[in-house]
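Part of the complex only, each chain left as placed.
Going by the order they are written in, the chains are A, B and C; count residues from 1 in each one.
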């Protein structure tokens, strides 16, 4: 009765998902893995009892024992695997970005629409975070009146060696863009990106960035990304409504009072901050995939995120406010 | 490779543990259940795929397919099942109270000492709570100097219909007593219980209670139990050291600002507050039991908790400070 | 039109009050000072434009230009000066303790009752603190139901060289005792004091202390005094009612996030914490004294504080719960 999962792409994130599925969560087994690096696929398979390495993602997707697929390969390759899974009628969990071009995203939308049923779930784990869910619920029930602004703050202590300024949009702000859409239940129409005085710790790339995203309703989303801020991983958010606001509460375990000060710990990095959200995300997926479907963020959400971040990259280069022209939304996602 | 578990006593708590083991956690299966109410055992077994109902706990414990045992029957019956499991060499998780008399507790200690290895784990889930663990770690590393006091506050919105004042000690304060021992790494020597002005919502029983427990080191533990306080389930704690203090941080998801006030939610009840701790507790047990052992709170901890709460019950009646005379600690628990 | 004030006793506290009256507050002048140390009186008078030194407090009180009197001499001498002021019909502000014996307190009560009008105000400045006032108001309007307990915490970073354990009751806990009466609108009937494991920084005297005070209504007041706790000056308080609680909010200016932690400053000492309360206390006094009366804490409050702390000193020595037997309350204080 457990869900038998195949994982396409077993780099760092893929392995982390395998660990979560095999060591933490109930009702799921990892039965197949594949990777562009065949040796790595073999090595990972050897460590996961019951898992077999496949030479290609396509073969893995086609394999009989595979009930559902997780795509954690490089972003450029996502679309092909996701479409293959859709065509095979197999539920597929795809890490963000769903695809790196609007064309690839659109192809996925068309494939899923043609299949006629949602089978794609995108890895926007924040949608499963209890804090953001409480925020959305607060907005939805009208507690703060019509939402007018959303201030999102995304801070990382450091960024990987290969960091480029555009990644602060495509890899970092993408989460804020998606969660703003989720919380506000609204779509973006334009985006502008400012590069303030740079952090000297950022090795010459533009950091921080300050993004302004206009929503269809007129609501304004602001996003601060500071990805070399040293002190920790800090995700802040506040929705401003007509009559009140709702913001993410600070989280910490204990408060220490010593030496003339009170203090508490800030999260070190995202795996720690969002660990329960990752659990919840996969629990929802395992349950939905077990019934042949998907939960939470859809291919449409993946598409809009890519469209918005690509417009953001353009806006960073141009210095101008760039439109986000979304294609028509297939009825499947209504 | 999954741990095959039998559950003795499938009332509310037992069923909740079964749900957690089968729907939430990896690496475990529930293969056997028993209950004083045979119909209930059958009914629960019917709902858990792969589980078989046994007429008695003894037969369940003896069953070949049972690797490890969970005891969630009525408190008075715990000792017999726990001792049977020890003698069968099977890891056993026993809900608190480990037993309701010091004699029964002592018999368990003797049985486990005779077996020569820890196989008993007691259900003090707070020891797996990240907040208390951070508190203990803070104390242990000397951040606040030598601990001198521990203020613990235990509030329930309401109590069950069958509530008696002594239950605020044996069922409520028992958690605070155990966690104070855990955080301070100290043993109780005496206990006094005051009954302040009573809550009119408590239906005539003495509530709140204020307990003072003296520790071997001289440290003072104070415990407020307010079990009809209406506003929510609220667990507060602060350790006062020579140079500083450490306290449990407030937890909440979002902060709302409306109508001239900021506000946030308080937990409604203990399953919500300690849900992640229950997960962590059983993860630790599954892992340890898989190796034939136990993790976290031991039979000794179960014994001291019972001894201290029984002295507390006596103190409530006498109005005096009652000694807590602990037996010698078997070397197994050193 | 300004109030002309004479100050009896110009040690540290007296000089601090003179500074506040002359440099900070409107509507008041210091026109006379006296001190057991005549040279000190001369010196202080020389620094305060318009102030004259008197050889004795009695002469100062009798002086024509003195509208109202502040008594900040040693505690043992308070009663004589306060009674002299009452008999002169002059409003008198007396620092706590109002007197050091119940007899002296009683003599003041009798004198003021005979005078027939409140002219005595005692220096319990917490009653003018906006936080405690909000707490009292919250309780009074029934927001938490009937109050059942009050937990008060009084922490000093260090204590003066001449500190004795009894001072933690008479000089420290006295504030908590008074404010508990104020917030709960209740009177004490008994007191017990426990001395937990001692702080090694306390130089051999018993610190911390944990005091339990029973109120007439049955409400329980607990008071932790930790007067060598190094980290700062920290005043905490929480009232526990039948349906909720109200507690003093933490106060700080800015929150810093650096090095993996958030942090903020704790007050260093009481002058900083209660500076606005001292301003408010004297504003209320200046206004009331200008009309020949007094505001806030009365001679009765001064008496009960002394009676309770003396019982507390006895309780610390005896280890027993000591009764607080209050005399009849003159109608003046009803």
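One rule holds in what follows: a residue touches a chain if its C-beta (ideal position, glycine included) is under 8 Å from a C-beta of that chain, and two chains touch if they have at least 3 such contacts.
Keep in mind the model is a prediction, meaning the values are calculated, not measured.
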Checklist entry - How many copies make up the whole complex, given 3 shown? => result 4
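Definition applied: only the chains that are shown with their structure count from here on.
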Next on the checklist: So the centre of each chain is just the mean of its C-alpha atoms; given that, what is the distance between chain A and chain B in Å?
Outcome noted: 38
Checklist entry - Between chain A and chain C, what is the separation of their C-alpha centroids in Å? => result 58
Checklist entry - What whole-number Å value describes the gap between the mean CA coordinates of chain B and chain C? => result 44
Checklist outcome for this item: Among chain B residues, those touching two or more other chains are 243-245
Checklist entry - Quick one: in the complex, what on chain C touches chain B? => result 145-146, 148-149, 151, 194, 196-201, 208, 210, 212, 214-215, 217-220, 222, 224, 226, 228-231, 240-245
Checklist outcome for this item: chain C residues touching chain A in their complex are 230-232, 234, 250, 252, 257-266, 268
Checklist entry - What does chain A use to touch chain B in their complex? => result 1, 21-28, 49, 130-131, 133-135, 138, 143-144, 243-249, 251-259, 264-265, 276, 283
